[in-house]
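With one protein chain withheld, the remaining protein chains of the complex are depicted in position.
So, chain A:
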Amino acid sequence: MLTTRPHLTTLRPSPTTISYTVSTASRRETLRSKLFHHILLSLRIILGLATLAVLLAKSLDEFHYMLNSWLEYIDKAPWSHVGPLSFASFFLVFRRFHTEESLLTLRSLGIQTSTLSPSYLLPSNTRFIPSSQIRDIFIHEAFRGFEVRHYLAVVVEGEGEVVVVFPKLLPGRAIVEEVWRGARECLYEPKD
């Protein structure tokens, strides 16, 4: 329910720029998934605000009167319990359940690969490879766990290992081939 199979989104603002994004985020097409998404979002907000409130109440003396009546046990609970619990709750609130990886190709400039981090707080992991350093882009197969997967990789000049595009998701052959075709077309000037 939280994630789907990897799907591809293509963005082409100009003939010389193309961005491919592979994501496992739910596409929210049906009413059910839309509803689920909104419920989840509101739950997260409520959980985040509640945790914030508890932390404020415990740390600032002015709010003690709030706790007197119906949440006395929070006041009594030691920090060694409240600390980890609120940490876990913040972790859940800011946790990104889906994975999203993208490849941005700019003609005569280069390509940028990026992987979104598993938390909304941390920055995404990006890498830019200037086109002068790109030797080749290819599709190959490799063992991963108990299966053989197709992967798209970029050969960078002066590096012993190739840079794998979409390293976490490793989408299937259909997606990888489409990205490979588009990226090559965009990266290199068409030969007339």
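Everything that follows uses one rule, which is that a residue touches a chain if its C-beta (ideal position, glycine included) is under 8 Å from a C-beta of that chain, and two chains touch if they have at least 3 such contacts; residues count from 1.
Operating definition for what follows: contacts and distances are computed from a predicted model.
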> Given the options "Polynucleotide 5'-hydroxyl-kinase GRC3", "Trafficking protein particle complex subunit BET3", "phosphatidylinositol N-acetylglucosaminyltransferase" or "ATP-dependent DNA helicase II subunit 2", which would UniProt use as the protein name of the unshown chain?
Replying inline: "phosphatidylinositol N-acetylglucosaminyltransferase"
> For the full complex, which residue in A:P13, A:P78 or A:G160 touches the chain that was left out?
Replying inline: A:G160
> Residues of chain A in contact with the chain that isn't shown?
Replying inline: 135-144, 146-151, 153, 155, 160-162, 164, 167, 172-174, 177, 180-181
